[in-house]
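This is the structure, below, for whatever I ask next.
Complex shown without one protein chain; remaining protein chains in place.
Let's look at chain A:
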Amino acid sequence: PLKPHPQRNGSERNPGAAPPRLPFSRVTREDLAFFRTLLPGRTITDPDLLKSSNVDWLKTVEGNSEVLLRPKTTEEVSQILRHCNERNLAVCPQGGNTGLVGGSVPVFDEIILSTSLMNQVITFDNISGILTCQAGCVLENLSNYLEERDFIMPLDLGAKGSCHIGGNVSTNAGGLRLLRYGSLRGTVLGLEVVLADGRILNCLATLRKDNTGYDLKQLFIGSEGTLGVITAVSILCPRKPKAVNVAFLGCSSFQQLLETFQCCRGMLGEILSAFEFFDASCMSLLEKHLKLTNPITESPFYIVIETAGSNATHDEEKLHKFLEEVMTSSLVTDGTVATEATKIKALWSLRERVTEALTHEGYTYKYDISLPVEKIYDLVQDMRGHLGDMAKNVVGYGHVGDGNLHLNITSPSKDPALLAAIEPYVYEWTSEWKGSISAEHGLGLKKRNYIYYSKPSEAVALMGSIKAMLDPKGILNPYKTLPDNIH
């Protein structure tokens, strides 16, 4: 028997759709005059320019904002929020707009507060590896900056060319390196946040260890812009590995994939930096839409393993011993290895571009689930059986090393009947195995009402209290993250 769902209030509306507009003020000429004085040339009201900021990357949600603001400094952000708080104007903070749960775009006419011009590195200490920068720095740019100095960012994701570090932190982004370097909750050392009323909270410490009072930054990490706007980040960066190798392997069953993971953990140990998987359906989409070639023979499952270490010979020896072991024991049916950058990039792009390949199939229903690792593929197979012909593709891929599945279901166009078959079935399934209905993507607009599948009502109530305390008027990214019934 499944847990009773406390959210159900008899409403027939789709829980992922937008609720009715809350009674925020509307932008007036006076407001525009204020913004234009504060941010000359950086107050955008042209509908064509606003269009791309009103729609999410997946093109599944669209808002009607009429104002896009581009501050350059924390002080400007503070003044914007102070004004909006006084005037009861809703604000949607926006970084790279690469979020997948509709959290980065307005639902109605919220003012878009963009970090795109807050893109300066503030300091970098190459002894401690601590980087401080503004929230609008693009992740890939930070990676390039650090790589020149022999360091790397502790996180890496497919969206790196567009996402902003502020957005990464406010969504507690996971990504491909989490297995090795841990989550942002560990690597972020300090934050500078502007609160709903414009107060600037400077907790931009650059200390590895600081146990003085409550760790406030943890509140803002993963709060999806609903508790404050992050304006600067200090983050601990690891040294750039001298030797990176990637192995691309094929397995004939998920059970063997899991055993390969065990073996990998044992034999590669501390040099393992990523363990990702995707299934044969993903490979067909990569071949069909992006014309990528499968480097090995066709298999039901593909694994991408990355090692990163300080000694090439040592790492290659370990990797080769591991590969020999999994080949001779037939855990793996085929594979290839890359030690040099172009080939490494080519192998990684197979995993990184699955999301892109899916967008060519029509409409994608995306589910980012955390489950006990052995159950991960059961969900995919179960969904296939459950949906039958209703879905065009049901694919599974993701950070299997972290117990995180990306389940994607496509159909030629938006299909409410398909959606009704998927939800809440997928959430109930996840809840039954005590998984998370959003491992790393967050709740945003689309998943806010499903929070109860993974958190008890007392916890959600406390979240509501914290929100009410920090943002009494509720102007920061309304309609997101917390369920509608919290109000």
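In the analysis below, contacts are C-beta pairs under 8 Å (C-beta built on N, C-alpha and C of every residue); 3 or more make two chains touch, one makes a residue touch a chain; residues count from 1.
The criterion applied here is as follows: contacts and distances are computed from a predicted model.
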Identify the UniProt protein name of the omitted chain, choosing among "Electron transfer flavoprotein subunit beta", "Sorting nexin", "DNA-binding transcription factor" or "Mevalonate kinase". "Electron transfer flavoprotein subunit beta"
Of the residues A:K51, A:H314 or A:K345, which one touches the chain left out of the display? A:K345
From the listed residues A:K51, A:K242 or A:K414, report the one that touches the chain absent from this view. A:K242
Cross-chain touch to the chain not pictured, restricted to A:E147, A:E270 or A:E374, is A:E147
Contact residue for the chain not shown (choose from A:I296, A:V373, A:I466 or A:I486): A:I296
So that we can see where the missing chain sits, which residues of chain A does it touch? 41, 140, 143-144, 147-148, 242, 248-249, 293, 295-297, 312, 323-324, 327, 332, 334-337, 339-343, 345
